[in-house]
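Quick one: the structure is below, and I'll ask about it shortly.
This view holds just a subset of the chains, kept in their places.
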Amino acid sequence: MTPSQSTSLNMGKKPLMMVTRYINRVIKVRLKNDLVYEGVMVDCDGYMNLVIEKAVEYEGEGRKATYPRILIRGNNIMYIQLLPMLGE
Amino acid sequence: MTPSQSTSLNMGKKPLMMVTRYINRVIKVRLKNDLVYEGVMVDCDGYMNLVIEKAVEYEGEGRKATYPRILIRGNNIMYIQLLPMLGE
Amino acid sequence: MTPSQSTSLNMGKKPLMMVTRYINRVIKVRLKNDLVYEGVMVDCDGYMNLVIEKAVEYEGEGRKATYPRILIRGNNIMYIQLLPMLGE
């Protein structure tokens, strides 16, 4: 294999660090039980615990509920949708 | 990507620290098995173990039971609903 | 957010420490499989392993069995019902 330049550039960068860059922006989180939460992420930690404000809960196609602020326990998460920022 | 100001402001803040700020206030906890507990959180720790007083247990739409004080084991938790405080 | 006085008073207190205060008193433990055990807790540790004496086992509404002494493995626990003490 030929080492690629991108590897040396990216090694050491941590996805969780990338998450902290989305603080105060809208994210969408899908849990292992297929519930989805969309809202403004106002906090996160190294366990992927997330605090989301103005969270809308979806199940399948439908909107189920809204919450002013929820703390999602990281180990329930399947993936987080991040929206690329302008200029990226 | 352009680093955002919010990142530097928020990095290091921990959701679990935010939870301790809700001590002695009403929270609502949803477990992975969809049971919900609402009451006054009087204690918590780094495993997200929570002690709730005057806890009301809900399943779906219905109220099932009340408990003077329960300790919920953190690893059962899906999310915690936190109510923003006045002035926040 | 405005830091609340209660936070500074309670930070550092651990639910598991609170459990040790219930040693030699009656507790009720609900497991993830919905079995419930009620009896005198005579010992506990940092994994939430509990030793209960004169334990009564319930499933749904019915009483199923009694045990002179059982050690419940902590990671099966959903929550522990603690009864506030007189004077609390």
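By written order: A, B and C. Residues from 1 in each chain.
Just so it is clear, a contact is a pair of C-beta atoms (placed from the backbone, for glycine too) under 8 Å apart; a residue touches a chain by one contact, two chains touch by 3 or more.
Here the structure is a predicted model, which is why all the values come from computation and not from measurement.
Student: Count every copy of the one sequence in the whole complex, not only the 3 placed here.
Tutor: Across the complete structure, the repeated chain appears 7 times.
In this section, only the chains that are shown with their structure count from here on.
Student: How is the touch graph of the chains shaped: line, ring, star, complete or other?
Tutor: Topology of the interface graph: linear, an open chain of contacts.
Student: So how far apart, in whole Å, are subunit B and subunit C when each is placed at the average of its C-alpha atoms?
Tutor: Centres of subunit B and subunit C (C-alpha means) sit 19 Å apart.
Student: How many angstrom between the C-alpha centroids of subunit C and subunit A?
Tutor: Those two chain centres are 34 Å apart.
Student: Which subunit A residues touch at least two other chains?
Tutor: In subunit A, no residue touches two or more other chains.
Student: Note which residues of subunit B are touching subunit C in the complex, please.
Tutor: Contacts found on subunit B: 20-21, 23-25, 31, 33, 35, 37, 42-45, 49-51, 53, 67-73, 75-76, 85, 87-88.
Student: Where on subunit B does subunit A make contact in their complex?
Tutor: Where subunit B meets subunit A, its residues are 1-4, 6-7, 10-11, 13-16, 18-19, 32, 48, 74-75, 77-84.
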